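So the structure is just underneath, and the comments pick up after that.
One chain of protein is taken out of this complex; the other chains stay put.
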Amino acid sequence: MEDNKMSEETPQSASRRNFIKGVIAAGAVASSSAYLFRSTTLHGQPSAAGAVERLITLNVNGQDRRIDVMPQDTLAMTLRYKLGLTGTKLGCDRAECGACTVLVDDVPRYSCSVLAHTVRGRKITTIEGLADATTGKLHPVQQGVIDEQGFQCAFCMPGFVMATVGYLKTNPNPTRQELAHGISGNLCRCQDYDKILTAMMRGADNARKG
Amino acid sequence: MANKLIGQNYTTPDLVAKVTGKAKYAEDYRVDGMLFCKLLTSPMPHARVKRLDTSKALAMPGVKAILTADDMPGAAAGATLGENVQSTAQAERGLTNEPLYQGEPILAIAATSELEAAEAVEAIDIEFEALPFVVDPIEALRPGSANARTQGNVWVRPPAPAGGRGASGDAARGRGAAPPSPPPPQVTVWKWTEADFANAKEGELPLGKFSDEWSFGNVDDGLKKADLVLDETFMTQSTGHQPLETRTAMAYWQNGKCYLHGSTQSTVQTVASFARWAGIQPNQVVMISEYTGGGFGSKIPGSIFMAIPALLSKKANAPVMMRITREEEHFIGRARPGVIARVKAGFTKDGRITAIDMYAICDNGPYDAQGDARTAGTTISLAYQPQAMRWRGLTVLTNTPPKVSQRAPGGMQGVGIMEPILSKAARRLGIDQVEIRKINAPSGKAPFGPTLPNGKQAYVTSAFVKEALDKGRELFKWDEKKAAFSGKRQGTKARGIGVAVSPFAGGSIGFDALFIIKPDGRIQIQSGIGNLGTHSLFDVHRIVAEMLDVPWEQCDVVFGNTAKNLPWTCVSAGSQTAHAMTRAAHAASTSAIKKLQEIAAKSRGGNPEAYKVAGGKVSGPGGSMTFAQAAQKAIELGGTYDGHEVPEELNNFTKTSAKALAGQGLMGVAKDTYPRDGQSQSYVVGFAAVEVDTETGAVKVLDYTAIGDVGRILNPRGLKGQLFGGSMLGLGHAMTQRWAYDQHYGLALARRFHHNRPPTILDAPTNFIGDAVDLADPETPTGIRGVGEPPVGAAYGAIMNAIADAIGDDAFKRSPVTADILLTSLENGGKRTHETLTAHI
Amino acid sequence: MDFLTWGRNPWGEWVLTHVSWSLFWGSLFAGILFLVAHATYMFLSAHRKRAVAETEALEARYKGLPNEIERHTLVARLFHWVMAASMFVLLFTAFLPIVGVRFPWVAWHWMAGLVLTGSILFHVIHASFWLDFWSIWVGPKDIPEFRAEILRELGHDVPGPKPGKYPLGNRLYHLVIVVAGLTVIASGMFMMVRVRTPLFTRNPYVFSDSTWGFTYVAHGLAGVGLVGLVIAHVYFAVRPDKWWITKSMIFGWITRRQYLEHHEPSRWIVAGGAGSRPAKPSERV
Partner (left out) sequence: MAVIRDVIAAFELFQPATVDDAVRLLDQHGADALVLAGGLDSMDWLKDRLKRPRYVVDLSQIKELRGVRDVVGGLEIGAMTPLTEVVRHPLVKDRFGLLMQAAELVASPQIRNQGTIGGNVSQDTRCWYYRGGWNCYRAGGNTCYADTPTAINREHAIFDADRCVAVSPSDTAPALVALDAQMIIRNSRGERVVPAEEYFVGPGIDITRMNTLRPGDLLTAIRIPATWAGAQFYFEKVRDRQVWDFPLVNIASAIKPDGGNIGSMRLVVGAVSCVPRRLKDVETAVAGKPRNEETAKMAGEMAIQGAQPLRYNGYKLPLMRNLVKRAIRGSEGGSWTS
């Protein structure tokens, strides 16, 4: 689509290479992608029982990604700045708006308030991981958005979609009211909640139809 | 115009990028060597920097540059920042050494990581001298009280020139009709007397001297002849815009140009304002904003703070990303000014409003004068068509975050102030609520606002409010609900219904449209509209496909980057776009059709008028040509056909773009020069049913119906979304959203979402109906007007009216109407006990 | 060691909040140290008393004195014990939470503070109008006696009269207590507007942040000072050689012998004694 094309034309493409470089050279400091890296606190050896290492493996969208993560880095910042998965948005960074919602073992969580270290070995799914990786076929809930022209500015959309996908795993056939409760942890400031709910219900419908 | 696309649902072409997470908002861009910046902000509501030593911070590892107020260009009086923002010498500059509100940025530091930048900010050696401050507008008028600025406490504007509405938000009403700019307002000291305060009863707005005034008709006579006169004071609250995307921005310099990835409502219109803020030339600016996470008026031409990463980037010679946190956004993210008003309204026993005498205070914040109090007055004069009206106002400065237009600026406040009075009058007079609104509804070329020098009032292009009220009455099942609910209780639950009428500016005129029919037959439409979620970016261009009779899928919309040769476009604000840009698209399409006909006639012979454009072809007596062929021919012909010659009346911005695109195909380009008689106003009527828990004060909105009189329906799903979203904003103002300030220190207490309380999906009405009367506006060729603003006031008024219907007229005199207010009033026999005149509690 | 605790006010300006609680430990430690040092000294050195022969001579001379000589009137004793009780409540409610014994102490503290304030007010009025006001104060004229007392404490045999009703140490102690007590009371009274009581509307904004800082520091300094002072006082009260005074604070009188043994009859004139004027019905505490 037109807009995709335009997004990729912009000069960010260089950074993608760059952060991969950063990942490979984990521990090496002072590359532009070394967001939040601090040379002084780099420690290869755990200093005590239970102390964490910085080089960890995260399973994101079905792939194991080995990355250098500071103890205080949140999952949202890790996804956005270490893995380039900017579909996960930061609306408040305080577990209040849901824009950063991702699935951790299929459960919706506010990734802004999860330390990356705490989800080692867990299955993390972001908005980028919903569509079929090979065919590009959209997830039924994503398709529901397309079908109903859900959302306005869509900054909240990835969070709403992830919350819905997570909720549908526990209740695949919700009523409108149930689904509203299920995705009530997400804020939309365009406040087009009616159409959002319609789109998400359509997504649930799509999912049931397969 | 046919109806193949207009009025039909479709999927906007940006939706897949949005739903897959590929859509890039400002913070999603990465550039090699990108630095991060953090701000040092004022800890005090009003202060002066006494000592500043940056040497220690500069010496810290990773720190690359520090930007202070000294690096910012000065503010000049009278400069126009984009279309909607007029600068004064006292305007903000992005960074300051005399902060006028808590959270105002003092300096910015760029470092290789955000952590280093943060630690450097903390290492800055800075000392402030606390200056007198005030966070409450009424307090600011007390004799001897502190002034928000050293120069004074009130903006005093010279008398409004012909055309009336000097408010910044009113520029949206149309460039053609816009009056010449008045001389810039001045900050002066303006206090009321002890006697003024003593003369007002508890909860009544004192009637001290006011600086602003307009009127029409004879108000005193009107009040004298009225059968019922009500005198009520009401306070509407200040609220942050709180777009979900904060005003994060990233900038870098390349070949003398500043590339700015920012969050803005308007693409083209941001170039000039950003250039002004950063002190550079517009032709040095490349504005990139493909997706914006909401603005609601707070990012009309972007944000002044975009200048910070731009200038830091220049200083550090590296790209700079400025991530704005939610808390910073609370302070620098703009807000709707609260309006405190006292209205004396006279009614005949038949319910006709004889006169309105209105006094209004605008809680302006510390910077540029906002017109909300004034617009509240003109909105009332339009919505309820009083036979006479006088408005008096004061724009009071406070040391609170800067205010700016927020969705229905002033309009929402006006409706909220007047609607409860109208409802009370209807109850007193025994008239049905819908009826009393129909009795006073605007219709046809309804007049509004002050008497102009020509002795007449301004008037609207059209108004079908009575039709909207009738439609809503039916869809909402008003009469049925009235019988079942109105003022009735079952157990501990009281129910009530309410209706409100809300007008707001619905479109401007005079902009350009530009597209090219390419030799491959596709139509490339250049758009300078921002992609802020209204869908108007795409909606308005469907006019082109409709008029050229091609499938929408054959069109490509180019947007979001001012290096891509875009036409001069209105700001994406104030419900202007759908009106203004469909007119421009209509004009450009008309010019393209004419060119197609001429090319066909030239190529195939015959009279151009004999050729018809349909089915992707231009056909006539000599046969037909595909668009691809016509485009090829246009390139061969050159001149006006491929854009090498363009109409003289085009804006220079468009001319430059057309020049760059010339020779690529058949160019459709034109300025909207269609006549318009009157000012374009849109209307929404809202109907609400609520249930109040009389033991807890909690309110639930059961049903809500919004009916628009917004011209022809352009995009039904978009319309419904705007109606619902706008209604929810009104609901938030009626029920939840607030600010809180500690008055002793002048500091914000409500800084988080759960403090400010934007409504959630579970606060939304259980049943929602959104529709429109779908009657074309007679003064625009497309019949289309904007819809974004008026739903806000409609829901605000209707929900408050429904609450009053459930538990009584005198339970509240301020919004938001929260559980505590209702419960204490219920305990007090239905009479309010809350404070009316204290802001931000 | 920091003696003061600083905090940021809501505007981010540094303001004093209170004294460092390490000062409390310092005062406690100083009090105990003094106690140990003094006790050790007193144990090791011979205590100087009026010689038995001399005392007996005096006894013969003041035969007219009653057996029980009133040292503290009932009113004075009541005052003393009320003040002592409130002081203990104040100190314990103030400092027990700091050492980790947690209980709702604030109400006890301010109520005890009010009792203390009331008793002191009473005392000032009582002493001003009914007692020999100046008998407790020290002045420049006391310097020779001060010198003599110090020398005697160091074991020198310095000639000179015994004290009147109040030995110099007693009077010096009173002076310090007056300073500390009045400081703690004055600051404490202001601080009462910062807690919720039935007496005032709570309003911490009657003073600026920095004025409050000084008030808290004054209260804290005086308070921790009182810890050491009270320890010293209690120590003397329980020393066997001072029991006769302690007893007098309970029963009100001392024996004639104690009177003659420890006091200079000419400087503390008792009715029936050698004095030139009849004693007032009550005397200074």
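Each chain carries a letter (A, B and C) given by its place in the written order, and its residues are counted from 1.
The criterion applied here is as follows: contacts are C-beta pairs under 8 Å (C-beta built on N, C-alpha and C of every residue); 3 or more make two chains touch, one makes a residue touch a chain.
A quick note: this is a predicted structure, and the numbers were derived from the prediction, not measured.
Participant: Write out, one label after another, the shown chains that touch the chain missing from the document.
Facilitator: When the entire complex is considered, the left-out chain reaches A, B, C.
Participant: Have a look at B:392, B:655 or B:751 and name the one touching the chain we're not showing.
Facilitator: Touching the chain that is not displayed is residue B:751.
Participant: Tell me which stretches of chain C touch the chain missing from the display.
Facilitator: Answer for chain C: residues 7-10, 12, 17-18, 102-107, 194-196, 201-205, 212, 216 touch the chain left out.
Participant: Since one chain isn't shown, list which residues of chain B touch it in the complete complex.
Facilitator: Output for chain B: 38, 40-41, 43, 103, 114-115, 118, 121-122, 124, 126, 325-328, 484, 490-493, 495, 691, 693, 695-698, 736, 740-744, 747, 749-751, 753-755, 757, 759-763, 818-821, 823-824, 826-827, 833, 840-841.
Participant: May I ask you to list the residues on chain A that touch the chain which is not drawn?
Facilitator: These residues of chain A touch the chain that is not shown: 38, 41, 47-52, 70-72, 74, 93-96, 98, 101, 107-110, 113-115, 117-118, 163, 167, 181-185.
FYI, only the chains that are shown with their structure count from here on.
Participant: Chain A to chain C: how many Å between their CA centres?
Facilitator: 70
Participant: Can you compute the centre-to-centre distance for chain A and chain B, using the mean CA position of each chain? Integer Å is fine.
Facilitator: Chain centroid spacing, chain A to chain B, equals 31 Å.
Participant: What does chain A use to touch chain B in their complex?
Facilitator: 1-4, 6-7, 10-12, 14-16, 18-19, 30, 32-39, 80, 84-94, 96-97, 99, 126-128, 130-131, 138, 142, 145-146, 148-149, 151-158, 161, 180-181, 183-184, 186-197
Participant: Considering the complex alone, what residue numbers of chain B touch chain C?
Facilitator: 43-44, 128, 130, 742, 744-745, 747
Participant: Which part of chain B faces chain A closely enough to touch in the complex?
Facilitator: 9-25, 27-34, 36, 61, 112-116, 242-246, 252, 259, 261, 288, 290-294, 296, 325-326, 532-535, 556-558, 560-561, 717-718, 720-721, 724-725, 728-729, 732, 752-754, 758-762, 764, 768, 770
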